[in-house]
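Supplied in structure tokens, the structure appears directly below.
A single protein chain has been omitted; all remaining protein chains appear in their positions.
This part shows chain A:
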Amino acid sequence: MLRLAPVLIVTLLVGPILAGLAMAVLPAFGYLPALGGTGFGLEPWRDLFSQPGLARSVTVSFASGLFTTAVSLSVVLLFLAGASGSRLDRWILRMVSPLLSIPHAAAAFGLAFLIAPSGLLSRLISPGLTGWERPPDALTVQDPWGLSLMAGLIVKEIPFLLLMSLAALPQLDPDRRVAMARSLGYRPAIAWLKVVAPALYPLIRLPVYAVIAYATSVVDVALILGPTLPPTLGVSILTWFNDPDLSRRFMASAGAVLQLGVTASALVAWWCVERLAARLGRGWIDRGGRRQGESSLRLAGQGLILVACLTAFVGLGALALNSMAGFWRFPDALPQGFTTIHWMRALPSLTGPVASTAVIAVISTSIALALVLAALENEQRTRRHPTRGRLFSALGLLYLPLIVPQIAFLSGLVVVMESLGGRPRLGLVVFGHLLFVLPYVFLSLSEAYRRLDPRWSQLALTLGTSRHAAFWRMRLPMLLAPILTAMAVGLAVSVGQYLPTQLLGAGRVSTVTTEAVALASGGNRRVIGVWALVQAGLPLLGFIIAVGLPRLIWSRRRGMRGAS
């Protein structure tokens, strides 16, 4: 049974994606009998390339993928290099999990309200410092270069990469590495960057690739913060798919294939940058500089991550303020009055979506967890050591859903499911979520599982327990903290899913995220505030349980409580 787990995972993930992709590729070459396309041709591609602004859409998508990843990764590495266990460092680390639980769209709305010309920052300093009686006519949100889009993504990707790095770090024994380097005269941050970072990177390479793929194809954040004339490629494709002119579906499919190409080339470009960085980095290490730049590195790491954390939290706070605001004229720093009417109106309609969100999240996370545990336990028993961090191993296919842009295969998947007679029901949505929850749960749990000292198992076996008993009575309890964290990540991923819920559920399954996105199209910031807080609150609950439960259960065993 256990041996089947990896096979099951791979077919479960790869099958639907390939089938969905095929259904997107066929219309891209003119084949879509339902719309009268029975022959093959290049017409959709000609239409696509004649779209105004296409080159710019592609450039922004490509650039935001690389730039977002480069900045987030640098900030994370600089912070880890400079972290010395001070109170500030511990506080930042504690902020990471809740930050991860804020859905992308909610964080984006918060940021947009923060930095808009009529936003909170501008209100706070006006008219006192600026003399502005009305908002300045400045392009800060949705700028044509995609800078605000990248900022929004960076704020959300930093916690993700940080959490992934923290999960992978212990197996490198960073303290001893740094101690060794320090004995040779290196300052701590320099030492970390020279001896730990090069070993850490291969372990977090897959999450990094997932960030690139996500940032090149993201739709919800790009709708809120991204450029508009033209929008990013992902947003354009969605608009074409939804165009009343049904013949645009062909071009939309061609766009989806192009999106796949853009993501793939961003990955290839990153791979080249990796080579280059490795070469330059080696030179830097070889030169043997021991102190140069220590304090500025440290400062940059802490400063940047602090700015990112604060931005996310202040943005969320601003949304909370909005959800209770009466009329709020510029440049007042606070609304003219407060009211609970927005919450009172939303409450009756909250229960259904909250319940279905919770049900979907719990079921898909539980299935994902069971499959991941089975695959990892199988790995331990067969002693086939995994090809860690390498993209093309069999289990590496697990990450396909994170690398292939959602928009490219989901609409095709709808057709496949319809043909198979899978009617849009809760089950289908759970399956759709599983595609994305599974890789994240695997990503969060695998390193902790693999690095659990094998001698514990051996000890249990010598005491006469069976392998099963060892798994249930020794491994699971010892891994309670990382398992709960992985579950919390899984829940957060499930709660945030929009396209899979909407497309596979035919809109019938309504979750807090589908409600939030539908209401966001109405642009009422007060209503958006209410729903964004609800949307952020659910995964937060998961993270609180993940941190609190081990402390409660192991209140008498400090060593079992896990990190943080």
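What we mean here is this: a residue touches a chain if its C-beta (ideal position, glycine included) is under 8 Å from a C-beta of that chain, and two chains touch if they have at least 3 such contacts; residues count from 1.
Note that in this section contacts and distances are computed from a predicted model.
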Name per UniProt, for the chain absent here [options: "ABC transporter substrate-binding protein", "Alanine racemase", "Heme exporter protein B" or "Glycine--tRNA ligase alpha subunit"]: "ABC transporter substrate-binding protein"
Hidden-chain contact residue, picked from the options A:R134, A:R473 or A:R551: A:R134
Touch criterion as defined above, residue of A:L2, A:L21, A:A83 or A:V415 at the omitted chain: A:V415
Contact residue for the chain not shown (choose from A:F67, A:F241, A:W271 or A:F313): A:F241
Contacts of chain A with the absent chain, listed as residue ranges: 32-35, 51-53, 55-56, 116-118, 134-135, 137, 139, 142, 144, 223, 228-230, 239, 241-246, 249, 325-331, 335, 337, 339, 341, 345-346, 349, 411, 414-419, 423-424, 502, 506-508, 510, 514-515, 517-527
